[in-house]
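Missing here: one protein chain of the complex. Every other protein chain is in place.
Naming follows writing order (A, B and C), and every chain is counted from residue 1.
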Amino acid sequence: MGLFLLKRFATLLGTLAAASVVVFAVLEILPGNAAQTLMGADADPEAVAQLSAQLGLDQPALHRYGQWISGLVQGDMGESHAYGTPVLELVQERLALTVPLALLAMALATVLALAAGVYAASRHNRLGDVGVMALAQLGIAIPNFWFAILLILLFSVQLQWFAAGGFPGWSEDSGGGLWPGLKALLLPAVSLAVVQAAILARTTRSAVLEVLREDFVRTARAKGLGQRAALWRHVLRNAMVPVVTVMGLQFANLLAGTIVVENVFYLPGLGRLIFQSIANRDLIVVRNCVMLLAAMVIAVNFVVDLCYGAIDPRVQARDL
Amino acid sequence: MPLLQVSQLNIALPTPRGLAQAVRGLDFTLERGETLGLIGESGCGKSLTALALMGLLPERARASGSIRLDGQELLGLPDAALCRIRGQRMAMVFQEPMTALNPLHRIGDQVAEPLRLHSGLGRAQARGQAQALLERVGIANAAQRMDAYPHQFSGGQRQRITIAMALACGPDLLIADEPTTALDVTLQQQILALIAELVAERQMALILISHDLGVIAQNVDRMLVMYGGSVVERGATASVFSALAHPYTRGLLAARPQMAPVAPTGQRPRLATIAGTVPELADLPSGCPFAGRCAFTLPTCHTTPPPAVQVTGDHVAYCLRPEAMAPALGSALGTAPIAPGLIAASAQPARARGRFDARNTPASDPPLLQVCALARSYPLARQHLFAPRSQLHALQGVDFVVRAGRSVGIVGESGSGKSTLARLVMALDTPSAGSVQLLGQDLHALPAQALRQARRDMQMVFQDPYGSLDPRQRIERIVTEPLQALGTASRAEQRAQAAAVLAQVGLRSSDLDKYPHEFSGGQRQRIAIARALITRPRLIVADEPVSALDVSVQAQVLNLMQDLQQQCGVTYLLISHDLAVVNHLCDEVLVLYQGRIVERGAPGDLFQNAQHPYTRTLVDAVPRIAPGYIHARRMAVPMV
Amino acid sequence: QNKKDTVVLALTLEPPGLDPTAGAASAIGEIVHYNIFETLTKINADGSVSPLLAESWEVSPDLRTTTLRLRKGVKFQNGVPFTAAAVKFSFDRAGGDKSTNKDKRTFASLTTQVVDDHTVVIINKDIDPDFLFVLGQATAIIVEPQSAATNATKPVGTGPYKLSHWSKGASITLEQWAGFRNPGALRIRRATFRFISDPAAQVAALLAGDIDAFPRVTPRSVAQFKANPRFQVVVSGSRAKTILAINHARKPLNDVRVRRAIAAAIDRKAVIDGGGDGYGIAIGSHYVPGAFGYVDTTGINPYDLDKAQKLMAEAGVKLPLELTMTLPPPPYARQGGEVIAAQLAKIGIHVKLQNVEWAQWLSATYGRKQYDLTLISHVEPFDLGNFAKPDYYWGYQSPQFNALFEQIKTAARPSDRARLLGDAQRLLAEDAAHAFLYQPQWVTVADKRLKGLWKDMPIFVNDLSALHWS
Partner (left out) sequence: MPPHPPPLPATSAPHAAPGWLARALHHRSFALGAVLVALLLACAALSLVWTPWSPYAMDLPAKLQAPSAQHWLGTDAFGRDVASLLLVGARNSLVVGAIAVGIGLSVGTVLGLWAAAQRGWVEEITMRLCDFTFAFPAILSAIMLTAVWGAGIGNAIIAIGIFNIPTFARVTRASANAVWARDFILAARACGKGRLRTTLEHVLPNIAPVLVVQATVQFAIAILAEAALSYLGLGTQPPAPSWGRMLSEAQTLMFQAPLLAVWPGVAIALAVLGLNLLGDGLRDLLDPRLSRQR
């Protein structure tokens, strides 16, 4: 097990390092300059040059890369050109939205998908199954941002139950709080969760069906376990392996989804920060955010690997 | 009241071609403590019968008739009620020990599960009993291994665990569905003995399902022979074997290659075969299911269900023309090719071992194949990060010589390195050490072009007739593949040659344009052989060429191989775990054990006077059908 | 029920920082100007100038020297008293080498002298009749020397409100500053600025009552608020000019006939409808109604497809003419661009639309002048001078205009200025320097009960001290 994890961890670090180079290089080619953007069209060229120097934009690329990485290692992401505040602070604020949003969506999707998938599998080829799977097909086909728009149309425009966008924050003094915050995240989370739930439900169903065909399930039934008991005790855990895999793979898509959905709902999350920052040529923020997202994806996949270990004892034997 | 009474059991399955009657009109009873064997070829409905008894039929299957356990009707019982019976009153052991255990649960818990379920025991108590059970079935160190996972056990051990699981609640009836088919012969022997022992000990009734007549003959009191979903012959084992009455049963027996030695000079006997293949269940005639393949049919056979004909006592055959079989009646066990071989063998003097070894006999002609000090090792996974990589020595210091026209067989249990050897001989893998010389050329030292030419002289046949033919190519492409690689003949020439070899293996030239899935397993294996033959090779390496086939088909393929050897003079390097097959076809046998050749010699000698203990276990483990080997009632442990 | 003393305003864009002397985004001023930071003079809704930190002033007849007397008893929010030294510091800093002030050049031509603690003299190298207006703009805020460097995140000014909370990307909250010199005048205790750039979300937020006022709301959906008794809709004129800028450095756009053809091919009304959602007043030159010296020049190049086609033929341009139109992000540009492209297609000009971010617009279009046409709103109140800059991104070169502008700059008499300005406007229109489109109107949607909103907006501010609930 140790070896397996160590190897995964080494790959993880390697991937992150490669990611940092790619992200930095790609953003270097980006046309435009933060100083000019900050100063606007009618600013004096001298003032723009001065700002460039202040922001360190005139340093050679390699030097800036080195600075960035050494800063990152020490937990310092540098200072945003646009906001003039430490990127770390900025990112933390945004994560306070994006992470709960992703988790909420993931939780919704998982609960929904497991229930629907297991139900469909247990009613294999009967009406319930066909119905649930038809819904799942629909769920996969619907673009999440469109679903988001439909939700707004229904719940904000027609029923006026929810705000059409924006985020009041978690703290009471800015007019937010736990409940207003959650309320603002609910529609976005639902629109994100639908696709995920549909994909996961299909995976769950086929995984459960696959496991149901396995000999050991027949063995369990031969022991005298009822259909339901066999499902809970023997099938589900085995079916979790592919489900967890797909969940890990889908996590990247979920994050991608938050970028889009944050734009639909005007949520100040990481995705919109990236968007804004690209528009502002606030590259230091873009860089760090993209790295952060990549790191999150990689970390989640690492956790998925850990889950395999927890779910399936054979993983430990499969060291190589 | 009998423990189990099955009457008029019918099982129907929906198929794309309509409802298939997988089991029809099955009747039998089973007393407490009695053992019943169910035998038949693949797909004849054995497993479905077993599943019907357990109430575990696939959802789509429809069962009718009656199954009574101690007088209680099981068919139509709600699942909840069945759950109380399953595991408690009757239990089942499945074929595949590798997959019958949940890979994610500790074996202790899995064995304890039925106890907790039915006896209402607490966790600790149940685990205590589970440990005792594991000890009873022969798991060493049961206390420590309770918390291990299935993947940490070998196949034989896993089968023991499933048996422990089945026995947990002390059921009255144990159903074992081909419990040993997936295991090596040596393990098969042990497991069957264990089951017999436990059945006797606990006075359980046993239904043993097998496709191997030998296994049935040695292990059960009474037997049912199934064909195409119906019983064709039934009776006490001893009486059935003393007078096989149904043409199918006789065919089955005659198709089995024997362990009897073959005369060194004489013509090798051909196996008797049953023409054709097992029919599709959806296409069965309304009359005798065997009518399509029977050599003795009357027109009415195809339309009228055969009547039950009593042979002796409770020995019954279902056949319209038992009188056609009459000459054979009463002497089945006494006539060729069953017992005489065995008797003759014991009369033969043992020959000097190593007579066929090229180094001992002066070579009149150069050896066709010479293998010298061949070794192959695979790197194993590291134990921890800084541990040196250890090696798995799959093959070590293997030497042998194959002379033209003399076939060599290689036997050994699973994992002994047989396939590795085949791959090295075919130059499909690189040896760690040693050489393989074909007609004096070291294959592993040849440049690519020369190797390609050399391949003309050696071809290969594989075990799995489904996997060895590319499903997306037409037979023409498949059969001419060796010619394509050589690139000498034109398309038309290739096709002509392909038609010729197909004829040789008993297929038609119209088959050239079909796809593999349009053929049965036996036919596919013929195609594979045709592919190997097309370059007129001197050597054919056959890795388990018949072990995936049913006995009746296996006999056809073995006969074909034998005929081809006589016609074209090919030499076989035959790999098999089945000693009888090797005995039937080969002039010399090499016994491979853990990557080394531990013994070699002419099959007759070797199987009579095995020197190496491993060879001896191997030979002893082969299920035989001969006087003294046939199970008699209340004789739980077969004499070995 | 207690009288409401909080207000939630919404802005389309979030400011990148809170120091108007370090960034150009108008959103900075919209939050801090007059609220946190104050200037010497105050610009009023009608464009007039009144005292703020300066109590009174005198301007020398040559318009170069201004003497200001400062208000006494004023403190910065960190407790430091406000004196003439702070004024000198602020203006020297704004014009200094390290300055990143948008109006750096203006401040560089000033010399500030401290006469005593409460008197300063400012000497301007250039003549600027609007100098007191300049002193009231957000770039001319008075900062406290110690805290000046951190104003972007921790602003310290003399104004009535101080920063309470900034949740980045969402909102900024200002709280009344207890130490303000005249606390009794303030009726709003706390103000929150939320940032909502999506038009639909803007509407939804207003309807839901999440925000009390939305100055300069995207005008797409204003109609329904007009009909709704809960809301008041204030439409105000602006000093902005939305134009289709033409790159004079490129062929065949350097040909006046082609430019006239383009101007004549554009139906300004349709552009206002499709691009400005109906909120705009057609203009014929780079000057807007309401500004000093405005003349109506819309008749000089009216919408006339036949004439446009004739002009193209006259110019001998091979049709179809392929041009690219660069469009910055705001809806007026993106929507208007589509409308204009469709109109120009009718005279055989194939326009390829190129949507760009502001960063790209600034670097490629504005910086490197890589464009044929671009649709843009120039919001500076008085920027005719750009036509006299030889290296401005338009590439407009006219000795005639340069001479005229020189005269305007030095004309001290208003009547002379007015006449000259009229000439300049006509000249630009005749030259078809650009296709001048419209003066956008700003629309404010607010709760009916909210009082004190600015009717007109010469500059972008939200003067909280004027707001109160009825």
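Convention: a residue touches a chain if its C-beta (ideal position, glycine included) is under 8 Å from a C-beta of that chain, and two chains touch if they have at least 3 such contacts.
For clarity, every value in this text was computed on a predicted model and none was experimentally measured.
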Displayed partners of the chain not shown (whole complex): A, B, C
Hidden-chain contact residue, picked from the options C:Gly96, C:Pro331 or C:Gly395: C:Pro331
Selected from B:Gly25, B:Gly43, B:Pro103 or B:Gly276 as touching the chain missing from the view: B:Gly276
Residue, one of C:Ala45, C:Ala270, C:Val295 or C:Ala411, that touches the chain absent here: C:Ala270
Absent-chain contact - pick from A:Ile69, A:Val99 or A:Ile149: A:Ile149
Residue numbers in chain B that touch the chain omitted from display: 16, 275-277, 279-280, 292-293, 295-297, 423, 426, 428, 448, 451-452, 455, 458-460, 462-464, 466-473, 478, 481-482, 484-486, 514-515, 517-520, 523, 528, 531
Contacts of chain A with the absent chain, listed as residue ranges: 11, 14-15, 18-19, 23, 26-27, 29-31, 137-138, 140-143, 145-146, 149-150, 152-153, 157, 249, 252-253, 255-257, 259-260, 263-264, 271, 274-275, 278, 286, 290, 293-294, 297-298, 301
Touch list for chain C against the chain that is not drawn: 198-200, 203-204, 207, 218, 220-221, 223-224, 270, 273-274, 331, 334-335, 337-339, 341-342, 345, 353-357, 360
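Criterion: only the chains that are shown with their structure count from here on.
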Chain-level touch network, classified as line, ring, star, complete or other: line
Most distant chain from chain C by Cα centroid: B
Most central chain, judged by mean C-alpha position against the global CA mean: A
More contacts between chains, A-C or A-B: A-C
Intercentroid distance (Cα basis), chain C paired with chain B, Å: 90
Rounded Å distance between chain A and chain B, as computed from the means of their C-alpha atoms: 52
Chain A-chain C separation of Cα centroids, rounded to whole Å: 40
Where chain B touches two or more other chains, by residue: none
Touching residues (chain side chain B, partner chain A) in the complex: 54, 56, 59, 79-80, 83-88, 91-92, 94, 96, 99-105, 113-114, 117-118, 149, 151-152, 162, 165-166, 168, 381-382, 384-385
Complex contacts: residues of chain A adjacent to chain C: 31-34, 36-44, 46-48, 50-51, 54, 82-85, 90, 93-94, 152, 156-157, 160, 163-169, 171, 173-176, 265-266, 268-269, 272-273, 276, 278-281
Parts of chain A lying in touch with chain B, wherever the complex brings them together: 2-3, 6, 124, 214-216, 218-227, 233-234, 237-238, 311-314, 317, 319-320
